[in-house]
Every structure is written in structure tokens, then in C-alpha cells.
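Below: the structure, in C-alpha cells.
A protein chain is absent from this complex, but the other protein chains hold their places.
By letter and in written order, the chains are A, B and C; residue numbering begins at 1 in each of them.
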Amino acid sequence: MRIGVLTGGGDAPGLNGVIRAIVRSATLKYGWTVIGIFDGFEGLLGKKNTKELKPWNTRGILSRGGTILGTTNRGNPFAVKVREKGKPTEKDLSDAAIGNIRKLRLDALVVIGGDGSLAIANRLFRKGVPVVGVPKTIDNDLSETHVTFGFTTAVETATEALDKLHTTAESHHRVMVVEVMGRYAGWIALEAGIAGSADVILIPEIPYGMDRVCRKIAERKQAHCCSSIVVVAEGARPLRGKMAVIERDPSGYAIRFSGAAAAVGDGIRQQTGMDVRVTVLGHVQRGGSPCAADRILATQYGVKAVELVFRKRFGHMVSYKPPEITSVPIGKAVRKIKLVDPDSEMVRAAESIGVSFGR
Amino acid sequence: MRIGVLTGGGDAPGLNGVIRAIVRSATLKYGWTVIGIFDGFEGLLGKKNTKELKPWNTRGILSRGGTILGTTNRGNPFAVKVREKGKPTEKDLSDAAIGNIRKLRLDALVVIGGDGSLAIANRLFRKGVPVVGVPKTIDNDLSETHVTFGFTTAVETATEALDKLHTTAESHHRVMVVEVMGRYAGWIALEAGIAGSADVILIPEIPYGMDRVCRKIAERKQAHCCSSIVVVAEGARPLRGKMAVIERDPSGYAIRFSGAAAAVGDGIRQQTGMDVRVTVLGHVQRGGSPCAADRILATQYGVKAVELVFRKRFGHMVSYKPPEITSVPIGKAVRKIKLVDPDSEMVRAAESIGVSFGR
Amino acid sequence: MRIGVLTGGGDAPGLNGVIRAIVRSATLKYGWTVIGIFDGFEGLLGKKNTKELKPWNTRGILSRGGTILGTTNRGNPFAVKVREKGKPTEKDLSDAAIGNIRKLRLDALVVIGGDGSLAIANRLFRKGVPVVGVPKTIDNDLSETHVTFGFTTAVETATEALDKLHTTAESHHRVMVVEVMGRYAGWIALEAGIAGSADVILIPEIPYGMDRVCRKIAERKQAHCCSSIVVVAEGARPLRGKMAVIERDPSGYAIRFSGAAAAVGDGIRQQTGMDVRVTVLGHVQRGGSPCAADRILATQYGVKAVELVFRKRFGHMVSYKPPEITSVPIGKAVRKIKLVDPDSEMVRAAESIGVSFGR
Partner (left out) sequence: MRIGVLTGGGDAPGLNGVIRAIVRSATLKYGWTVIGIFDGFEGLLGKKNTKELKPWNTRGILSRGGTILGTTNRGNPFAVKVREKGKPTEKDLSDAAIGNIRKLRLDALVVIGGDGSLAIANRLFRKGVPVVGVPKTIDNDLSETHVTFGFTTAVETATEALDKLHTTAESHHRVMVVEVMGRYAGWIALEAGIAGSADVILIPEIPYGMDRVCRKIAERKQAHCCSSIVVVAEGARPLRGKMAVIERDPSGYAIRFSGAAAAVGDGIRQQTGMDVRVTVLGHVQRGGSPCAADRILATQYGVKAVELVFRKRFGHMVSYKPPEITSVPIGKAVRKIKLVDPDSEMVRAAESIGVSFGR
């Protein structure tokens, strides 16, 4: 057996752990050959861009962030951006990709990726490629899996940042507004907010009233808590009024201009007159050495992916339904996003201890 | 309503988070009064040793290890150590303790503790005290709850230590034998071992053969991996031969002399002739700021405990059965210990990637 | 003896360590009384806002960031902002402040602060107040002291962020532009840049050529290093072309709009066409638990400040001239800023290993 492995979409701590576990399990337990494909689906197009992976050349990577295979958000073989007659257009090169998979003599392809990459994987599967998926989403917004690697590390990183901002906030009696990742789902804001003792947590799933946010901060001030921590998911939006315009230009950093946190900070400053500082955590949340929990989950995912190949459960992806590592059809998983339920136990628990969601 | 709170047994990161959530939820949501009882059950005996807890005097403790209430392994009111006629004996002072609970006018008592403390809590409940339990075990060996706060932090601390020992092991081509907590259950060794890229993991649930451990290390050397990491739970024991004698004197540190890791290190050195170093991680595993996951779990536990009091579900303890925070009768939980299943998915996954359990 | 202590200006990790050492040294060694003054010089005006500090109420603060006394950038008693006849104006209330110092029966005043606070301290000294200074600057830009507490922690925090960004940069073949503190002096950028394996470091002391920055990145790409890390001090400025406009509105966050890093990122994207991401580390750099070196330095500073009071060396501030902790006249220290010498050993060493400063 020869199996190919690729990583797609944004990077997340734990990707290397999945790769390592696939390589070790496939070679040590089954005696198979593992071919690493570089730079996501791009590696399947054009020039052959692969390398055989063995235990010795994947040694020591479990504790390292990122992916040794490289990754990209481009390279969807069903919609490759090309220029035809001088105009940019999209072309379906999936047959070429499948041809390359055959040339590489792969008996199976493991795709480690998020919603987008898994959807591509599923289309390749429907065209006959023996595909197995491993879910990846730092935002934790993939349905059909309780949690994925990377998310726990991102929450830890954001929590550590909140711990640091607390001391400054208290010393200066300031309101610190902190933007964390989460364009559609507020999981990182919710969990880091609770862990980081936030006073206000604003998430996409619960549109906030600026008045209520400010009332909370004013109440705290009256109770002689002159500093407050406000955690804002990048996709948080107000009930009414000018929403934070999320205009990203190609390099992505334009969001700083009119991001969710800037809008919230502005509102608080105008309504309360307090000293406000805004911090956008940004890319540090995706990076760094995965925490122990993510390393374990990544390892289990990699082992399970190889087992799925062994059992020929193609078209399936690994899934964590505690306490079990199991699998589900990829098609079922990519259909919908997993959002924070505004009435969930965790949101209610946070409100019980005095956290405001601006509602 | 007035509710009392105490922490019993060994400390664990997250205790303060539970206390804080109880105080905030009880006072902010229900308007109750919370009385902190110092030093576990000892605080219920003799002199009144209590303090009213409010949001302002539990501020900032979510991120701090240990317990602001103090804790102790002594003070079982059903078996208080006293001297009678010059001889040490045990006396049942539970009625005095219950009398003190009445004098404090407590409508409920929340006991945050491990197997021992919860068993005491259950006996008090059966004598009529309205008790609610919150499970605590850094070893993760309590049944009836998927995981408890403190464990994840301990695994993280042990993993970080393993990361550090790797670089030394590789530079010197050494075998590093590392003893982690886990007298009866090998959860910390198993999880930190996987996360810390251990080559051998020895746990109480799987008696190890010294020969097999050494064969693994010898195989690695032949494959030019001259360094190996061996993680040993303090309760790990060999299949045959002189077992590591766990003789603890009162202060506990005698275990260094003849602990599990020392025995393993000795065996490896004798059979392989390699350069071996033994490290006993010890108490650092219990300490430090809880990781984000433990802070969240602790917060949810505290909120749930107050809810159990509100619903008068006395005799119950909080329990995490993912994805739910629920409750179970304390009596059911303290009856048996939760061990690693030698045939579990996680153990099998570790073996798939080449980890030896010495079997 | 009764001595007052206040902290002024922006917070820095280590302030609490200085306070703790002053309290312990003054009370335990000399038997003096220590009065903490809240919120910088503001605490000396209007209502009496003080608290006696003792070992028990400064326990455990060495490891905590920020300042238990609070701090502010406002409150210069020589130029208090007031409204007179409806118009905002400044008033010299230094005599009132000095009156309050007398009412508090202080035999000495220890001012822990940066350039601004020390200048105020010096003016109070010239008006007869027995003042001793302790230098504080997270940017390390105070002359007359080799280094101050807080700086080393800030460099560590920035370096950890760079470590995290590396993995993302490599996985995505991106250029990561990271803005760190340093409006006038580039110390944090220089040290974190070297420690964080930056490829380009831009500091206020060395105006950069955008062409040279891009040439460096292009050279790396040709050598198949498709990711680059660019560290930019907030005060870095180009040799020519539109300088990054540093327009801060009162809340300070407007700098995001047109900051130094955004300008650099823009330039790189335009000239190289590469995938660029910009991260502004912001306030996390000031917060968090001080590293060991800063705790030690803070402790030595506090002890030295008390010794200066004992020796009646008023008008002096503590200073670290390795290997000695000594003192210098405050007036000498506040006169000039300490900049990075573009020809210094450290800059030259960085260039030797291939770092570009854009010159």
C-alpha cells in the first residue's frame, strides 16, 4: 500500500502530530509507504511535488506548530485560477489531479483540512479517489466532531494574552478590548473569555447591544472595579447600528481598520468616557507548539485515519465523539457549521458568574 | 440561603476556579451568602475557622493554582486522630462537625475533594447534612466523571518537562527515565507520554517486562536513535522480579529511594549498559496556574454545584459526561477507581505509533 | 522613619517586585513604616489616597505583573489639567502636593517611574522634597542605567510571539510583519528580533530603505526560503517616501490604521507580490508575570532605594551599571534618551548572521 498525505487551508497546531502518527502507524504497524504531498492540493497539480515520509524524517515534529508539508488556501483542483485570453478565469483541473494521484501510484489519499479542503476531498472521492479525511479547524466550527486539534492551543494562547492584559488593565483602570479569532463561530472568544476572566464576551452567535455592554462596564465601575476585559470574536456584530465592516484585502490585514474590536472599543469610549485600549491578537493564535491535549488528539486522529484506510472506509473522515474516536461520512460533516448555542450550558454558566454577552 | 464550601485532599490546579464560580454564581445569580471553611474538614472541628466569601475577595483567583481555603489530608471527622491515655487512637467527632455546620447556619455544604473527601461527604449526607460534591483528582482516577480539573494541567506540566528532557537526551545519547504521578492509575503517564513523544510508557495497569523495555531501547539504538524517553507512573510495577518498594515515610519523600523510576532506570542500565538518568517530577505537577481547559471545567463545576444546591439534589456530585455537565450520586462515584483499560483506543493508538508498554 | 512609595507612567513587569522589596527591606531591616500612594502623582493631590504597606499585604506580588498601587500617565502636580472659566488650562498644584506629603508625615518619597515621572520627582526634590527615584522603562530607553526591569520580560514575550509566527510563516510561505513597542528606541525590536530569528529588523535609529528590505526578502525567496519574519519597532521610519503617520487618538488605538508595520507590510506586498500578514503585538508586551531576571533586578532596585533613603542620597535614582547596583543624580538621567547605536556590537553581530536593518 502507498498512501498520500496532504494538509490544506490555514495552519493549526497539531497538523504535524497527525502527519507523524500517520507515518509511524502506516509504516511501523502495516509496513506501508507514505508519500507527503506539499502545499495542499496545489501539490497534486503541475509538477510532482512530493517526498516519501518515514519515521526518521518526521522525528521531533509532534511538538512543532505548523505543517512540514506546507499548506495553502489556494489550489482547489475543481476551480484553478488561470488566465485565458488575458482574462482571469477558473478551470476544472480535477482530472489532471486524479491523473497525478495515479501516477504517484497512491492507493489512498489522506486529506487533513477544514471545511473547504474536506469539500474538495469529498468531490474527489465521488470521482473515485479513495479518500480519507482528517478534520482541522482552529475555530472549532466543524460539525460532526466534538473538537479538533489546534483549537485548545488557540484558546490557551488567547487566555495567556488575557492574563497579561489583566495586569495592565488593573494598574491603569482601563477597559481592554481584545479581538480573537472566530469569523462565524465564537468558540475561541467564549472559552478564552471564561478562562481569562473576561467581563464581557461578544460572539457572532449573540448579536450585542452596545448599551448593554456599556451598562455592564458602568456597573463594574460603580462597584469600584475600574478595569474591564472585553473579548470580541472577529465576527461579533451589534444588534443595530453600523456593523463593523469586515473588509479584508488580499493580504488580510485591512481588517484592522474597521474590525469588530475597534468598533466595540469606539462605542465604549464614546458612551463611558473611559480609557480604552484595543488589541488584536491575530496570527499568534494559530502558531506555536501544540498543547498536550492537541498533541494527543492529533496522534489519535492520525492513527485512526490509517485504520480507516486499512478498513477501506473511504469517503469518511475521522471524528471525535467523546469518549470515542470514530468516523463519519465527509459529506455529512461539511454540510453545516457548528455554532455556539446561545442557550448552551457554557454560555449560561458564564452568565451565572456575571459575564455579559451584550444581550 | 447560606452555603459553606471546603476543599479537601491534595491540591489541584482549578480548585480556586471552582470556589470563585460558586461564590459568583451563588451571590450574583441567587443572592445567597457563601461561607468559606478553611483547611478541609479540619475547619469544621474545634475553633470556628471560616470567612465569608464575596466576589471582591475571590477576584483574580481563577488563574492561581492551589486553594485559597487551604486543604489537608487529615481531619476526617469520623476518625479524628487523638491521644487518649497517652495512646494515639481515632475518635468519631462527626456529631461535633455537624453541630458546627448548624452553628454556622449553613443550608448546604459543598465539598470539593477526591475519593477520600467525597466518601466523608457522603457519610455526612447520610447523617442528614445537605451535601453537594465536586470531584477533584489530579490523577484522573475518579469514576463517574470523564475528567476533572487539574489533570489536564498536570499532563501539560509533565509534557513540558518531557520536551525539555528530549533535548538533553538527544545531545547526550541518553536514556531519560521520568517518573510522573499516578499511584494506582496511569493516566498522567499515558497522556504525557504520548504528548511528550515517549518511547516507553509504564503504567500500573500494565505490568511491564524489563526485558521488553530493554529490547525496545536496544532496537532504537540499532536504528541509530541513541536516546530514549521512558515515562514511568509512580505505581508502575514489573511482571516479575523485585518490585519497586514504595515505602513512603510521613513526609513522603522516601519514595525517591526505591521508586518505580529508579528501579526501571537500574534495570535498563544493567541490561543495556547505556547512559541512564532518572528524574522524578514530583510536586511541580500539582502546582501552577491551571490551563484554560481546567479553568473552564472548574468554572462549570462551581456553577453546577450551586445549581445542585438550588435544586436540592443533595448527596450528588457534579460530573462531566461530555458534552454535558451533569450529576451522579456521590455514593456511586466513590465506590470504584477509574483505571486505564489496557485495550483502550488510546493505548492501542500509542502502540500503533511504536510506543512500548513493556508487554 | 515613614517613607511613601508611588508608581507613575505606563506599567511594567517588575513594579510589584520593587514595591515588595522596599516594604520588606524598610520594615524588616530598618523598622520603618511604608505608605503606599495610589495612582501615581494623582494620589498626592486632592483626597488622601494611601495605605500602609506591610510584608503581609505585599506577599506573593513578586511574580505578578502590573502595580498594586495603580499608575497613571496623568497627574503631573506641576501641570494639573483643570477647567477655569469653562476653558481647559493647566495649573501648578505642586505646593498642594508637597503639603500633602507633609500631612502624611513622610520622611522620604520613593518615585518608581519613567522619564516623565522622574522629571516630576526631580522638580519636587528641587523644591525640598526628599525624593529617591527608581527608573522604569519597558522600552529600555533611559540613559544612566544599563537596563531596567520589565524590558527583559517584554523581549521574552515578543520573542515567544515570533516563535509562534514562524511556524505559520513557514507553513504558508508568508512574510510576517510584526510590530513591537519602541517609539523612540528600537531595543525591543533589536533584541526580540535577534532572539526570534528575524530576517529584517527595523528600528527608529536606522531609517530603512523599502527597496533594501524587499531585496532581502527576494534574495531569501531565491534561496528557497519562502517565508520571512520582519520585526518593526513602532517608531521605525523609512529613509524617504510617506512616513508611517503615527496619529494616536486619546484611546491610543488609532495607531493601528497607519502604523509602522502596516506601512512596511504594504510596501513589501506591493514590491514583491508576496503573501504578507501584519501583527501588532500591542499591550500584551507590558503585561504578565515578570521573568526571573526582572524579578531579581526589581528586588535589588527596591533594596537599593531604601538604602539611598537611609544614606540620605536624595535627588538620586537607583541605576544598574553591571556588575553593580549604584545610583546617579536623577537630573543627569532624565536629560537624555538611550538609543541603539547603529554601529554597536549587537547590531553588527545581527548583520553578520544575515539580518537586514534596511540600510
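Methods note: a contact is a pair of C-beta atoms (placed from the backbone, for glycine too) under 8 Å apart; a residue touches a chain by one contact, two chains touch by 3 or more.
The shown structure was predicted, so the numbers you read here are calculated from the model rather than taken from an experiment.
Asker: Specify the shown partners of the omitted chain in the complete complex.
Answerer: B, C
Asker: Can you tell me which of B:S25, B:T67 or B:S319 touches the chain that was removed from the display?
Answerer: B:T67
Asker: With respect to the chain omitted from the figure, which of B:G4, B:G235 or B:G265 is a touching residue?
Answerer: Once the missing chain is taken into account, the touching residue is B:G265.
Asker: One chain isn't shown here. Among B:K54, B:K81, B:R126 or B:K164, which residue touches it?
Answerer: B:K164
Asker: With the missing chain put back, one of C:M1, C:L239 or C:A293 would touch it. Which one?
Answerer: C:A293
Asker: Going by the contact rule already stated, which one of B:N49, B:T279 or B:S344 would touch the omitted chain in the full complex?
Answerer: For the chain that is not drawn, the touching residue is B:T279.
Asker: Under the stated touch rule, tell me which residues of subunit C contact the chain that is not displayed.
Answerer: 20-21, 24-25, 28-29, 55, 59-60, 62-63, 146, 152, 155-156, 158-159, 163, 166, 191-192, 194-197, 223, 225, 289, 291-293, 295-296, 299-300, 302-304, 306, 322-325, 345-346, 348-350, 352-354
Asker: Can you list where subunit B touches the absent chain?
Answerer: Where subunit B meets the chain not shown: residues 7, 10-11, 13, 15, 39, 64-67, 70-72, 157, 160-161, 163-168, 170-173, 176, 250-253, 256-257, 262, 265, 269, 275-284, 286-288.
What we mean here is this: only the chains that are shown with their structure count from here on.
Asker: Given that subunit A is a copy of subunit B, what angle of rotation, in degrees and a multiple of 5, matches their CA positions?
Answerer: Between subunit A and subunit B the superposing rotation measures out at 180 degrees.
Asker: Same or different interface residues for subunit A and subunit C, judged by whether over half of the residue numbers are used by both?
Answerer: same
Asker: Please compute the C-alpha centroid of subunit B, do the same for subunit C, then give the distance between them in whole Å.
Answerer: 41
Asker: So what's the Cα centroid distance for subunit A and subunit B, whole Å?
Answerer: One centre to the other, that is 31 Å.
Asker: For subunit A and subunit C, let me know how many angstrom lie between their CA-based centres, rounded off.
Answerer: It comes to 34 Å between the two C-alpha centres.
Asker: Hey, what residues on subunit A touch two or more of the other chains?
Answerer: 163, 166
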